[in-house]
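As you look at this complex, bear in mind that one protein chain is not there, while each of the others sits in place.
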Amino acid sequence: MTALLLIEQTLNGLQLGVMLFLMSAGLTLVFGIMNLINLAHGSLFMVGAYCAALFLEWTGSFVLAALLALPATLLVGLIIEIVVLRTLYERDHLDQVLATSGLILFFNEALHLVGGAEALYLDLPPFLKGQVKIIPGSPYPLYRLVVIAVGLAVALGLYLLVTRTRTGMLIRAGASNRTMLSALGVNVRLLFTAVFGLGAMLAGLGGVMAGPIVSVQSGMGENVLILAFVVIVIGGIGSIRGAFIAALLIGLIDTMGRAFMADLMGLVMSHTAAQTAGPTIASMLIYLLMAGVLFFRPQGLFPPRGR
Amino acid sequence: MKARTIALAAAFALSAALPALAADKVKIGYVTTLSKGPAAIGKQMQDAVELALDHLGKKMGGLPVEIVYADDEFDPEIGKLRSEELVKKDKVDFVSGFIWSNVLLQARQPIFKANTFLIGSNAGPHELAGKECSPWFFSTSWQNDQMPEAMGKYMTDAGIKRVYVLSPNYPAGRDMVAGFKRYYKGEIVGEILTPWPQHADWSAEFAKIRATEPKPEAVFVFYPGGAGINFVKQYAQAGLKDTIPLYNVFTTDSTTLKAQGDAALGLLSTMSWGADLQNDANKRFVADFKKKYGYIPSFYAAQAYDSIMLIASAVKAVNDKIEDKDAVRKALKASDFASVRGQVKFNNNHYPIENFYIQEVVKDADGTYDTRIKGTVFLAHADSYGAKECKMK
Partner (left out) sequence: MERIVTIAVLIALAAVPLLASVFDAPFYLDLFGRVMIYAIAAISLNLIMGYGGMVSFGHAAFLGLGGYAVGILAKEGIDSGFVQWPLAIGSCALFALLTGLVVLRTSGAYFIMITLAFAQMLFFLFTSLAEYGGDDGLTIWTRSDFAGLIDLNDGASFYYLIFALLLACLGISARLIDSRFGMVLRGAKANERRMQAIGFPTFRYKLAAYTISGAMCGLAGALLANQAEFVGPSVLHWSRSGEILVMVVLGGMGGVAGPVLGAATYLLLSYFLADLTKHWAIIMGPLLILVVLFARGGLLGLLSGRRAKTDAP
């Protein structure tokens, strides 16, 4: 029974992990290549979920709504890049923090006005609602398996894009030495816009997929944003591979901590004390991990070479 | 400028010399969340307050009423600053509202210090019910523990033997669990306190519930607001809703039902009010509310409506002499108004003694989700702190 529980929790951790990866992939690329700290990345996550919910109301089809939400988020991402962020690439990190936190305020309130004050409804179509008996005796929600599958597929696609294509080569080059890249005559501006758009769309996809699981409301992107930053810092800024591994690591550790910490601590202290202390330690776990990793590897686990 | 200053100073000197200057209007400060995530709740309360004013003809006793709304921005510090502004700058006669326990607890001090009555219309922290009870505080909602107490009693009476309990790991969450245990006589086979407020995924907890042997017969939860939306959706997605019945407090209400959809259908919760509660005041309130705003009011709205009606009854009882604070307190304590919650009296700590009902989520003919009262759990139920810890009479 404990083994089964462990398998199920591993799946849960994987699912959280791939979700975090979708958020972190764009963040780490934008940070690594354009040297831009984009706090508004969480807003794009939220825009994705909002678009899906609004399109669902409009079209009545979840799949159609999800497919429409992606280009919509891409569009929003491109607009922010062109209007605000483009001028910030050469600026101080702190200017970027200030401007993008302004964007957060704006988007939270704008979506509040568009979608109303209440949380929006975003439910699954019947064919995604069921459970699968993947582990004997305990049915697992089909949709979560779909999330894992989509996440892994996106990760594979990104891997192929980065390692096998010319665009990918430019992205890698940009992550290790930006100045050299533009000196070689590459249209850096276009590359930046493309990378930002890609990142925005991935965040949007994360939002769309999270929509049926969490509540779609203003401000929903902020906690995910913090976790995504933890992921990219542990993984090493600019590294897709690092982001992927760190995302899964965080997903698994967070889930396992929540599942077993209270019981584990119950072995060494009273039941009530463990019930209170367990969740506290569990919430601290990922931050402890981050502090630990950075203590031994101040550049994260997989810092891109050349910098 | 200078002349005005002197005139002002003279006026204030005069007003200081004549403390019993009669009021020419009733000024009420209403603190709630109007921006950020939980603004939906604040809007319902604001709508209800406006409806109450309509019903009162914008008058309390013989005095016109002015409401100053203040937005706490879901932040205790801002809530405190705004309350300070209400009593010191706007010089209101009453403060009402407050959705959140932590905002209320931080904001109460300046209000009490200014000798201003605070009519809480939602948050019901145990601090204010017990050792820190105040002659300046009245509540038209409930004390946090009362709701899970009712659920504990209901589930015991329903013969449910084994329950799994889930709640956020913060004081209100722990109060809820404590209240539940006070009246639940069966066995609690498992109890998980989840981190708050960032917890958004219960898959790990569901796996544990499923793995519990012998199987729990029911799950009891407390997840307010957005967390409740997440929880209920995920509980249904995990396929648990049909195998282990879910009982809740504060998790399914009209602010969350739209987003929860079918996942909430059939769930049971306890409350001290329902839109289908049969009394004249409530029938009028619900009908007019639906007519004016086009949606079904939640308990947040009902309690906000009652807070204004309670103040109105007190103003009338003291014949507009609201500067006589002792008389106002006596009039408030009498609770002599037609509450939408039916018969309500105040306990010694000024929390209500009222009925508690079991409610089920249903889908109306037009597709909107709503709750229906299935039965009464408690008649005239008093909170468990007043008699024990509060020294007021």
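Order of writing sets the labels: A and B. Residues in every chain begin at 1.
The rule is short, and it goes like this: contacts are C-beta pairs under 8 Å (C-beta built on N, C-alpha and C of every residue); 3 or more make two chains touch, one makes a residue touch a chain.
Note that the coordinates shown come from a computational prediction; the quantities given were computed from them, not determined experimentally.
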Touch criterion as defined above, residue of B:G29, B:G61 or B:P125 at the omitted chain:
B:P125
Considering the complete complex, of B:Q44, B:N169 or B:S269, the missing chain is touched by B:N169
In the whole complex, what residues of chain B lie against the chain that is missing from view?
5, 8-9, 12, 34-35, 39, 71, 73, 75-77, 80-81, 84-85, 88-89, 101-102, 105-106, 109, 125, 127, 132, 169-172, 174, 195-196
So that we can see where the missing chain sits, which residues of chain A does it touch?
31, 37, 84, 87-88, 91-99, 101-110, 112-113, 222, 226, 229-230, 233, 237, 276-277, 279-280, 283-284, 287-288, 290-291, 294-295, 298-300
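Here, only the chains that are shown with their structure count from here on.
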Please output the residues of chain B touching chain A within their complex, sorted ascending.
35-37, 39-40, 42-43, 169, 191-195, 198-201, 203-205, 207-208, 210-211, 213, 226-227, 229-230, 233-234, 237-239, 255-256, 258-259, 261-263
For the complex, give me every residue of chain A touching chain B.
1, 4-5, 8-9, 12, 15-16, 108-109, 112, 116-124, 129-131, 138-139, 141, 143-144, 212-220, 223, 255-256, 258-259, 262, 275-276, 278-280, 282-283
